[in-house]
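Omission of a single protein chain aside, the complex is shown with its protein chains in their original locations.
Letters are used for the chains, namely A and B, taken in the order the chains are written, and counting of residues starts over at 1 for each.
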Amino acid sequence: MKRPGLGTALAVVAFLTFFLGPFFWQVLTSLWPDGELTRPWPSHLTVDSYVSVLWGRPFLRVVANSLLVAALTTGFCLTMGAAAAFALAKLEFRGKGLLLSAALAVSMFPPIATVSPLYLILRAVGLRDSLIGLALPYATFALPLTLWVLTSFFRQLPDELYRAARVDGCTPFQAFRRVLLPLAAPGLATTAILVFIFAWNEFLYALTFLSTPEKRTVPVAISLFASEYREPWGEIAAASVVATLPLVVLTVLFQRRIVSGLTAGAVKE
Amino acid sequence: MSGGGSLERERRQAYLLVAPAVVVLAGVALYPILAAVWLSLHRFILVFGERRFTGLDNYAFLLSDARFWSALGNTAYFTLVAVTVELLLAVPLALLLNRAFPGRGLLRASVLVPWAIPTVVSARLWAWMFNPEYGLINRMLPGSDINWLGAPGYALHAAILVDVWKTTPFVALLVLAGLQGIGEDLYKAARVDGASNWRMFRSITLPLLKPALLLALLFRSLDAFRVFDAIYVLTEGGPANTTETLSIYAYKTLMRSGDFGYGSALSVATFLCVVVLAAVWLRLLGREEGAR
Partner (left out) sequence: MGRHNASLLALGLAVLAVAVGACRRASEETGAPAGRTRLVFKYQPLWGAPEPFRELLARFERENPGVELVTEALPNSSDLAHQFFLTSLEGGAEDFDVLVADVVWVPEFARAGWIADLSEYFPPERLREDFFPGPVEAVVVEGRTYAVPWYLDVGVLYYRKDLVPRAPRTYEELQRYAREAMAKAPGVQGYVWQGRQYEGLSCNVYEALWGHGGEALGEGGRVLLDSKPAREALEYLRGLVRSGVSPETVTGFSEEEARRVFQEGRAVFMRNWPYAWSEAQKPDSPIRGKVGIAPLPTVSGEPGWGTLGGWQLAVNAHVSPERRRLAAKLIAHLTSPEANLVLALNYARNPPRPSVYEDPRLRAADPFIANLKEMVERSRPRPVTPYYNLIADVLQSEFSAAVAGLRTPEEALKRAQKQVDHLTGVGE
């Protein structure tokens, strides 16, 4: 590991300040007594907001719901996306361009106009007000990004690998599963994070399709905190800090995969 | 087994592999979109209690609707500035993340934080920071208080800042994925030839990164063009619609006014603008791939 230069150090500090500064402000807000929010500094710090978020409401349940929906979405999306992306990158068949552009077109439509028709579909198939029924449209609308990123990832893997696997007697599917998929791990990890966060953040569909309180996701639950005029800033801040932690943990777990590089020597072009 | 009818077999398996994705896209995404397009050909306003087919009337009205054009202008400006700034920040960030230095893990985890905060909350967090009386930004800036969200020139830029903060990590991750694909040996060879860092960046990194950059540009500009949450929470399009984007206009028309016909037409128009934008990027991307 090289010793970082001054430039690197400065850049790191600048980025950290920009990205984390507002977050720390939020953490501070969550500990700030509500009546004193307009003052330059709080007279003391308090964990009241956390207490009321974690014990006053079923917030952990809500976090669990969100985790479940996001995990389902990521699962659906990567399973469908990786298979299709592999085919798009390495196999010969007609309609590749069409599929890629159709997928892109899906991600170009303003979501608000799709809410009503989607509501009708989900109601018709009996998936309204269920977490699966939420993960399905999430996965669909996250699929285009998955397809594009993974396809470009699979394209970067040398064709020789695939051919060698085929010569060794693998079917195309086996070549995908046993040889190329493992090599695409960094791409999969990156995409997984992108999709997971998309599902984690989504609000519009969650608000409309879920009605039972026990199924609420994080953004919807937080939107319920505010009263008609009043905004309990401390609680909203505390809830979002609590809701952000799982993602940070997840990122730390995944980060080695995100940047593990395209594996060792044998694969190099 | 190998050779022989393997091409046929390969094609069959290819179709099997893409089938789930195709089915889901067609089943879940295509129908709502077509339904919205169909609706846009109707006069369908809730309070009038009527729903009748009017062909392209909504679109004819749209072309002469000054509010539409102003929203389009705001959207284009937002997209251009936000995406440019994001890219300019994301490339150095990705280069940084790709290097080994103490504390890299911390940086990697922390860049994702802005993005991991639910959008509804982060927009609120910024509304709070922009608060003219006691927000963090005015507290830190010297001089008289800036009316961030209530003054025409500032409000749109405030929204751009929120977008940059929130989505630069996304761009950086995509660029990082691209950086991973560049082989270390290229740099080794260049170093042997005595190339400077800048030179290597210009002649190796940047050209090889182009597909990743274009992909990031593509997805970010499609997203930025449909920007909604940040502006909705910060200003609702105010003051005097100077921050109203196409999505906000469409939202208000659909969900507040209950004008489903024209609201759908606005959505379709947004969609068409994005298609044009995407076509441009795809052309560039295609040219890039062809050149490789």
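Simple rule for what comes next: a residue touches a chain if its C-beta (ideal position, glycine included) is under 8 Å from a C-beta of that chain, and two chains touch if they have at least 3 such contacts.
Remember, it's a predicted structure, so these values are computed and weren't measured experimentally.
Note that the undisplayed chain, when the full complex is considered, contacts A, B. Touching the chain that is not shown, out of A:Thr8, A:Ser101, A:Thr171 or A:Thr208: A:Thr208 (per the contact rule at the top). Contact with the undisplayed chain is limited, among B:Leu7, B:Leu46 or B:Leu141, to B:Leu46. Checked against the full complex, the candidates A:Leu98, A:Ile132 or A:Ala164 give a single residue touching the omitted chain, namely A:Ile132.
Against the chain not displayed here, chain B makes contact via residues 45-49, 131-134, 145, 147-152, 155, 235-242, 244, 252-260.
For chain A, the list of residues touching the undisplayed chain reads 33, 35-39, 68, 71-72, 74-76, 78-79, 115-116, 119-120, 123, 126, 129-133, 135, 178, 181-182, 185, 188, 207-208, 211-213, 215, 220, 223-224, 226-231.
Heads up, the rule we're going with is that only the chains that are shown with their structure count from here on.
Each chain gets a centre from the mean of its Cα atoms; for chain A and chain B, those two points are 15 Å apart. Considering their complex, residues 1-2, 4, 8, 11-12, 15-16, 18-20, 22-23, 25-26, 29, 37-40, 76, 79-81, 83-84, 86-88, 91-93, 99, 101-114, 116-118, 120-121, 136-137, 139-141, 143, 145, 147-149, 152-153, 156, 166-167, 169, 171-173, 176, 186-187, 190, 193-194, 197, 200-201, 203, 218-219, 222-223, 231, 233, 236-237, 239-240, 243-244, 247-248, 251-252, 255, 258-259, 261-262, 268-269 of chain A touch chain B.
The part of chain B that touches chain A in the complex is made up of residues 1-2, 6-7, 9-11, 13-18, 20-22, 24-25, 28-33, 35-36, 92-93, 96-103, 105-122, 124-126, 128-129, 133-134, 136, 139, 165, 168-170, 173-174, 176-177, 180-181, 183, 185, 211-212, 215, 218-219, 222, 226, 228-229, 246-247, 250-251, 254-255, 260, 263-264, 267-268, 270-271, 274-275, 278, 282.
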